[in-house]
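As you look at this complex, bear in mind that one protein chain is not there, while each of the others sits in place.
For chain A:
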Amino acid sequence: MIEWMVWTPPTALVFAGLALLLAGMTVWARISPPVARRGFLRIETDRGDRLYIGLISAAVVLTVWIAVTDLSMWLALACALLVLLVIGRWG
């Protein structure tokens, strides 16, 4: 039935990870409701906003990396995760 969606293990893992992340954030929000605050992004964000901004920024890092350099994408992934972490913590 889902043959037409041509799944591959890596993309399935990525989407499963995203789903888990969303579910995790929902549970976390139930346990301790998010608090909006202002960080170096200069706008009021709660942790969900920062996760979204962080994921988008991580995607930008990966895109620019693959567009300009042949260095390993694992290094790019490390940088992207670092960006995500920094935005999530201090954004």
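Note that a contact is a pair of C-beta atoms (placed from the backbone, for glycine too) under 8 Å apart; a residue touches a chain by one contact, two chains touch by 3 or more; residues count from 1.
Here, contacts and distances are computed from a predicted model.
Colleague: What is the protein name, per UniProt, of the chain that does not appear here: "C-type cytochrome", "Sulfite dehydrogenase", "ABC transporter permease" or "Two component transcriptional regulator, LuxR family"?
Modeller: "ABC transporter permease"
Colleague: For chain A, which residues lie in contact with the unshown chain of the complex?
Modeller: 3-8, 10-11, 14-15, 43-44, 52-53, 56, 59-60, 63, 66-67, 73
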